[in-house]
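Every protein chain of the complex appears in place save one, which is left out.
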Amino acid sequence: MDARETLLALQAGQIDLETAVDRLRGYADLGHSRVDLQRADRNGAAEVIYGAGKTARQIIDIAGSLRTNGNAVLATRVDPETARAVCGEFSDAIHHETARLVQIGTANRDKPATRIGVLCAGTSDLPVAEEAALTAEFFGNDVERVRDAGVAGLHRLLGSLEVIRNCRVLVVVAGMEGALPSVVGGLVKAPVIAVPTSVGYGASFGGLAALLGMLNSCASGVSVVNIDNGFGAGFLANRINRL
Amino acid sequence: MDARETLLALQAGQIDLETAVDRLRGYADLGHSRVDLQRADRNGAAEVIYGAGKTARQIIDIAGSLRTNGNAVLATRVDPETARAVCGEFSDAIHHETARLVQIGTANRDKPATRIGVLCAGTSDLPVAEEAALTAEFFGNDVERVRDAGVAGLHRLLGSLEVIRNCRVLVVVAGMEGALPSVVGGLVKAPVIAVPTSVGYGASFGGLAALLGMLNSCASGVSVVNIDNGFGAGFLANRINRL
Amino acid sequence: MDARETLLALQAGQIDLETAVDRLRGYADLGHSRVDLQRADRNGAAEVIYGAGKTARQIIDIAGSLRTNGNAVLATRVDPETARAVCGEFSDAIHHETARLVQIGTANRDKPATRIGVLCAGTSDLPVAEEAALTAEFFGNDVERVRDAGVAGLHRLLGSLEVIRNCRVLVVVAGMEGALPSVVGGLVKAPVIAVPTSVGYGASFGGLAALLGMLNSCASGVSVVNIDNGFGAGFLANRINRL
Amino acid sequence: MDARETLLALQAGQIDLETAVDRLRGYADLGHSRVDLQRADRNGAAEVIYGAGKTARQIIDIAGSLRTNGNAVLATRVDPETARAVCGEFSDAIHHETARLVQIGTANRDKPATRIGVLCAGTSDLPVAEEAALTAEFFGNDVERVRDAGVAGLHRLLGSLEVIRNCRVLVVVAGMEGALPSVVGGLVKAPVIAVPTSVGYGASFGGLAALLGMLNSCASGVSVVNIDNGFGAGFLANRINRL
Amino acid sequence: MDARETLLALQAGQIDLETAVDRLRGYADLGHSRVDLQRADRNGAAEVIYGAGKTARQIIDIAGSLRTNGNAVLATRVDPETARAVCGEFSDAIHHETARLVQIGTANRDKPATRIGVLCAGTSDLPVAEEAALTAEFFGNDVERVRDAGVAGLHRLLGSLEVIRNCRVLVVVAGMEGALPSVVGGLVKAPVIAVPTSVGYGASFGGLAALLGMLNSCASGVSVVNIDNGFGAGFLANRINRL
Amino acid sequence: MDARETLLALQAGQIDLETAVDRLRGYADLGHSRVDLQRADRNGAAEVIYGAGKTARQIIDIAGSLRTNGNAVLATRVDPETARAVCGEFSDAIHHETARLVQIGTANRDKPATRIGVLCAGTSDLPVAEEAALTAEFFGNDVERVRDAGVAGLHRLLGSLEVIRNCRVLVVVAGMEGALPSVVGGLVKAPVIAVPTSVGYGASFGGLAALLGMLNSCASGVSVVNIDNGFGAGFLANRINRL
Amino acid sequence: MDARETLLALQAGQIDLETAVDRLRGYADLGHSRVDLQRADRNGAAEVIYGAGKTARQIIDIAGSLRTNGNAVLATRVDPETARAVCGEFSDAIHHETARLVQIGTANRDKPATRIGVLCAGTSDLPVAEEAALTAEFFGNDVERVRDAGVAGLHRLLGSLEVIRNCRVLVVVAGMEGALPSVVGGLVKAPVIAVPTSVGYGASFGGLAALLGMLNSCASGVSVVNIDNGFGAGFLANRINRL
Partner (left out) sequence: MDARETLLALQAGQIDLETAVDRLRGYADLGHSRVDLQRADRNGAAEVIYGAGKTARQIIDIAGSLRTNGNAVLATRVDPETARAVCGEFSDAIHHETARLVQIGTANRDKPATRIGVLCAGTSDLPVAEEAALTAEFFGNDVERVRDAGVAGLHRLLGSLEVIRNCRVLVVVAGMEGALPSVVGGLVKAPVIAVPTSVGYGASFGGLAALLGMLNSCASGVSVVNIDNGFGAGFLANRINRL
């Protein structure tokens, strides 16, 4: 949104003075937060709210500011109680409980012709996989989900190989030893975004085992995001799918 | 279970079309899970349900699918509430509370002539040791239990030496410094499967001390599974005992 | 070797008094080392010399004592210079340079009918795999070697599946993310001994990544030995193969 | 390369029987290595040789096999002495000393219209950055290099912002605290592949600090490869650039 | 407070004998605690109570002793219940809930002419930033707060550059990758006190990522305090601001 | 307690057959536990119950067995609910809540003429220090307690120097950086047993900082026990004090 | 150096066109490096060369560029061979071998009236302490050195207390347990910059023990720089001393 548009909107009485000032300097200052209003222009997507460590009040304020400035809203890591408070404030808010996401509207964008694949190794990895898939959908992508395709039973993965090979970019979610991205990486031409999860116990050390495994993948074409960071993977998959 | 058997069962009306399809491709797709129906053929034992991070609904679905396809069911890391829900669904389900296992039926197999020994160093290691012993029994083995035989009082261990030496494979469970597998390993000819536990405090770092100790054992013939992984040790012991 | 045999040998002048004393108390005291003369009786295999941190003189002394007492000798982690010194002392010593082993004779035992498989994920893992294979052979086993069968090109592994399935026990050696044992574990009925290697860079942290990966394997029937511990895996494989 | 082509080549006497067999089963077995001959078909790029832990002889054998089967060759982590040996064997081999690469030919592919940007934070990060850039060039891409653009002097980065924004995908290399990918990620729409380096001392712990920093990036659209893994970043950048 | 003053106060009946003894030896012995009565003389500020692991009773006793000896009181890491108990005892106590501080009075000191800046990278870092800011204010400083100025949107930081450059010393609070101190350090002449927070998930490892990032800062003039240690930063900022 | 004594007691009807058997083989087998009845003879002190991970029932059984065999009882790490259950069973049981100890009787031994000093650095370290002091008293020692003598106010420590120098052995308890043992070690001739505590936050990593600090002490004559292991320190102090 | 000055210098023929361009955009682009020419204006001190990982050629180029633009030069972590090469190029270069510094000229600045104290705990910490002291002197400060004042012999520290208390800011260097900053912090009013060193063995883990100790200091007013980062401490001390 460039300066001219902002000034025209002000002149036309569509926005008030405070909003115009915010837009010109590029952020709205809410006291507790500075909402980045240039992020869509700079990064191709508006700010997403990291919900952990924020009060319901703070999330509602930020969401309100994003809405006022014409953006859809996605908040991650929202606990159930906070989600209820946010949904009470915005009638069109949707709470994805498993994925811990709250979404208000969808990013109003054209749908890419190609698809994103989201694979997960085990049923216990579903919350993280759903966070990735829903994030990709929030940004307007079609998503193929392949669930519970861990390497201990390869035919489950190979049974979906055609579906997988038809995706332009793949998000591969796995806990425990995190071997799935290596195996998938050896079978496809698409970029693979590996997401380690904290599923496992003992020497998984909260996902460290899967993280190190993925960073050391012997398959090329694999890169890694933070442990349990389904959002980050879905966001990056959208970015690559739109190239 | 080969294709011919499956087709005959379909023809005979013993299974429905969906089940036949599942068996031919090797897994049942429950949406949230892909139940591996070839695992018994491939690995000598049907899939075991890792209960952590799964809802009661998901566990019940998987258990149902395994049962439908003629398998006994073992679920690990099941919390009490989930266990109650599962037991409410299957009248022959048994909940081993200390070991956090739920079992439906027993793997219908011939009993090996040789025995598996399950030793633990301290009383606090009992839950993990029981997980190992009950798993071995689920797979049809006779198990010798030697409890509280830690190295600080060697005569307690030596007092059971005959029993121990009569086992074909040994599971040795210990927390804290995890020294028991080294001492046992120096006294026997059987393979020793060492299981570190998270028992201890401070610099045990959740079982890391015992894990590293066991990996560095000066006794030969010792291998290690994950921290608190009684199931894995019991499973492997069964596999070795059946050689 | 029981007491009666020792005394008869003394009487017959086959051994000297010192040797008889050593055998009766169960170890030869060399000053720097106490060579365990009961280990074969207790553990089914004589003591193996851990070469690291020992001088050539010490290794030669221990080897001599083992020989005197009728044992074949295996020394691990022997650097080239020390190996030369040891081989200079024993005319029938063999130096396996890649595997860093020195061997004098072979353990005089019957050959099991079944075979041990030693797989490795990459060419760079060969030294550790050879340490395992040569150790298994030292103890009289037939060994199948499958090299460079990493998961990034599954057909290389599947191309040897028959060979692998015919082994009674498998040693699986891998560095980097250490995923191969999980994939192999999902395909076989044999016990899998996983050996993490320090092959890799950066976040492999000297083999930690592979170690954690293997400990967290989603496949059952897998246990783990220390990083780069080919000897330990070969030793255990022999023990299991002889059950 | 499909079966028909292979058979025609055999019939025409262009390849010998051994080569035909290798191609049909998908790999050449060199004893020490199994060269994956289907990788280009499966992954869009032939196998790259990981040089660390391999002898010159092994690298030469693998390179020869790749050449025989019509592939260009890239070997990473080649020390100077080994590089000399390889270059002595192949007259068209090129040794990039700083990047520790040896290259024989270039992957014979069409050049993408878009460019890859390779940024590095400090001069000491150059070897890793060059590994990434030369890898991308080996696969036929045009590369923009922006060097020594660390966050302690932001104008150095901003001075190249137009160049950076014109790239389709960015490789961002940094040691120490590894902050550059976050700052770049906040300024662009392209996917950012972050490469932590082991540059730094003390609490950098061999690149761990940079690695953790990048995994925790507050900017979206960033994913991470292994410490010092310039090759992996360049490979992935090529894959994304060709979408 | 020197000996003469203490003796005069005793003579004048302003303090009792016990208090005089305490002052002369430099601490009050409360049984559970030895309150340091010379700290203000030695360190320029009286003892501050570290609230974690102390009972309400203990905190009240120490606070009482500090008050008796003429000091203002600051207690950190006070949980809500304990805070209520302390505030019930001292009518002028103030509980800063977000910052987990309890304050009784303010250190009665002259106000420095220069200001301390407290910046934080994200809204979730506010509790730690407030702990720093309120501590600095407790010691009589004027504080500039700049909130939510993370590096993913640099203009938010640059928009406050004048304010920042007018501060004599800066406290910079950040979680996740902890990049903000490096960027700020590259823009200013003031000493930067970096405070890593435990905000983040997965590979943040409770603030370790931010801590390592800050210790490895490529910008000079940056030093670091413990994770989440807002108090320590505010205390040090006061000390520097008073030079 | 030697065999003769046991047999005489049996003959005299003072003990039953089961007890006599237990004593002769050296342990009582309670099913869940093997109570070591020779420990006092071997180690100079009867078994102490490690309460963590044990049920109230198990603790009561073990305590009963120890009592039956003439020993006083000490149980560590007992949570309040379990302590209540145990105290309900034994009328002379005492619960030390802060130290989490339950004690039944006192080890019936002569009191050494020399004293044990227990120092702690801060008030928050008191629970661990009390565990050490009460353990030493349980074993019949006189204990000097010096509390809150941390290095940030050296005069508090120096004020008790005479008391400290009169002790024969010192237990020094500290969290955070754990510097107190080094300073004390530089001032005394007695052996110093250092106990790191988990007091602290952030980069204390649950006591790791204090543990490493103490292990690296520049003062000689210092050795270290596990984090928060007040019991271990008190036990060892008793052993040294009785030399 | 502002734009006007640059243009006047160009007009006067004092600098060439290339230099003028460099100054206007704020950095000189040497291909391998971008020398920050605005750093003195922004940060109060010109760029310092981090020598590790740079070739002699690169260091010479950067030094030349800094000189051309009127700056004194300091290069850190320069190995002896590289230092010789640099000194061969610049006749006024000085090599401080112990501190691994090369210095060309001194930053031409007024000398502050107050002094910086540099303390070290042991003789083995001298190289790091000298790096700090020489850096502070390079920036024009008077430095007091107090060496070998570790806490195991407090009187060595107390013997220099007057000297220490007369410094405006203190750099405290220590390895092993790193306790010195806590003790010093408890005795002074000046800010303390703690520098952990890698001196120590075993569980010092390359300085980690000292680093954690210092971060957890119980004394207030202490902040920490990277392990062995004498330069960073000296730089920050200069910045604080000039406030």
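By written order: A, B, C, D, E, F and G. Residues from 1 in each chain.
To be clear about the criterion, contacts are C-beta pairs under 8 Å (C-beta built on N, C-alpha and C of every residue); 3 or more make two chains touch, one makes a residue touch a chain.
Bear in mind that the values here come from a model prediction, so they are computed numbers and not experimental data.
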Which candidate, B:53, B:127 or B:200, sits in contact with the chain we can't see? B:200
The listed residue (F:15, F:28 or F:45) that touches the chain absent from the view is F:45
Across B:26, B:127, B:186 or B:234, the one contacting the chain not displayed is B:186
Under the stated touch rule, tell me which residues of subunit B contact the chain that is not displayed. 121-122, 150-154, 176-179, 182-183, 185-187, 200, 202-205, 208-210, 212-220
If the missing chain were put back, which residues of subunit F would it touch? 42-45, 48, 168-169, 185-191, 193, 211, 215-216, 219-227, 231-233, 235-236, 239-240, 243
In the whole complex, what residues of subunit C lie against the chain that is missing from view? 25-27, 31-34, 36, 38-39, 42, 47, 50, 52-54, 58, 62, 77, 196, 198, 206-208, 211, 226-229
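Throughout what follows, only the chains that are shown with their structure count from here on.
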Between the options C-D, B-C or A-C, which interface matches F-G on more than half of its contact pairs by residue number? A-C
From the mean C-alpha coordinate of subunit E to that of subunit F, what's the distance rounded to whole Å? 37
Rounded to a whole Å, what is the gap between the Cα centroids of subunit C and subunit E? 59
Rounded Å distance, subunit E centre to subunit G centre (Cα mean): 28
Residues within subunit C bordering two or more other chains: 122, 152-153, 185-187, 200, 202-205, 215-216, 219-220
